[in-house]
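Before I ask anything, let me first share the structure, which is written out below as structure tokens.
All protein chains but one are shown in place.
== chain A ==
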Amino acid sequence: MPSYVSRLKADVSRWVEQGMIDQATGQLLVADAEVRNERSFNFGSVLAIMAALLLGAAILLLVAANWEAIPRLVRVGTLFALIFGFYVGGAWLKQRGRDALAEACWLIAAAAFGGSIALVGQMYHLSGDEASAILTWCAGTALAAAALRSSALTVAAVAIAMAWMVMRGIDDWDIVPQFYLVMAAAFWLISYWTQSRPARHLILLSLILYMCIVAAHHDTIAIGIALAIGSALLFILATRAPEPVERIVLLDRRLPVHCLLGFLVGLALAQIDLVDEGGRLALAAVVTFGGIAAALIIAGRESRMLRWLAYTGFGLELAFIYAVMIGTMLGTAGLFLASGVVLGIIALFIIRIERRIRARPVQGGQGA
């Protein structure tokens, strides 16, 4: 998939050739797009973040190894020095406009804080559950994110909270980690302050995961249907009133994509529960196909990501229905035949939709 800048370059050179704009304007347009692209994504900052994650993991593993060769007071002191050095060093870099390096430093500092919690637990043989230690780490990271207005730390705090949620959800079958909803709400608010769009995307994904854990604890089909209906309602809202919704959620107009994912996951939960019930399963499958088609018609033109999610959901649904309903009746040869036919249907479906979308001119919509 060519990047926005390279597609724009092609367009601009065509417009210049056709005399729609002059050479100078074209160069200005391309230069502007390149600068913006640079700001939103460059390999240096991605590598810096990856390096920070690796260094952070190294710190955590070094603690976990309980290495006796270094006296533990030295280990504690080193971790404290890392916390101090990387928080303050990151702030120093930020002041000099090295934003990516600053965020990377802060990530290492947050990892050192988590490592210190683990080391203290190890030093004094604390056997309290890991979940509460992770919660402490999460709170410290969220505090740092808010204090330093760091997007990367906001994402890290959400990720740590997700780890807590999964741990609680798996550890204890009686307890649904409801407290996660409070944390998600708090992180959502923090993400406005820290201007962290990735954090908001991650929170929405984590809420879908939360619903899966709730469904595993309770009534799978009811929770699944509730998730699907909730997602569908939010989808309608987000596509009916895109401007006001975007002003509130600030998600690069990708809220409908999350809604479609929630809808599909909800129906998948319901269908897994209904696997032995032919009639109701078929109904759920029809609703799924209908929902995918509706999502494509309503919002498919606006967002490429939504289209591909819809195609993936469509393909998985077909495969699932095939495995459950037909697969039990046909033999191996039939399986190959049917798979071929099914793949053909998917291909035709995708080609038709893509062609329709290309045929219609885009009015005011943004390609995403």
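Remarks
Please note the rule applied: a contact is a pair of C-beta atoms (placed from the backbone, for glycine too) under 8 Å apart; a residue touches a chain by one contact, two chains touch by 3 or more; residues count from 1.
Convention: contacts and distances are computed from a predicted model.
UniProt lists the omitted chain of the complex under the protein name "GDYXXLXY domain-containing protein" (options: "histidine kinase", "GDYXXLXY domain-containing protein", "Cytochrome c-type biogenesis protein CcmH" or "Sulfonate transport system permease protein"). In the complete assembly, the contact with the undisplayed chain comes from A:F113, out of A:F113, A:F187 or A:F235.
Taking the complete complex into account, A:A144 is the one of A:L8, A:A33, A:A104 or A:A144 that touches the chain left out. Remark: the omitted chain is touched by one listed residue; of A:G26, A:G90, A:G224 or A:G313 this is A:G90. Summarising the interface, chain A meets the missing chain with residues 64-68, 72-73, 76, 80, 83-84, 87-88, 90-92, 94-95, 109, 113, 116-117, 120, 122-128, 140, 143-144, 147-148, 174.
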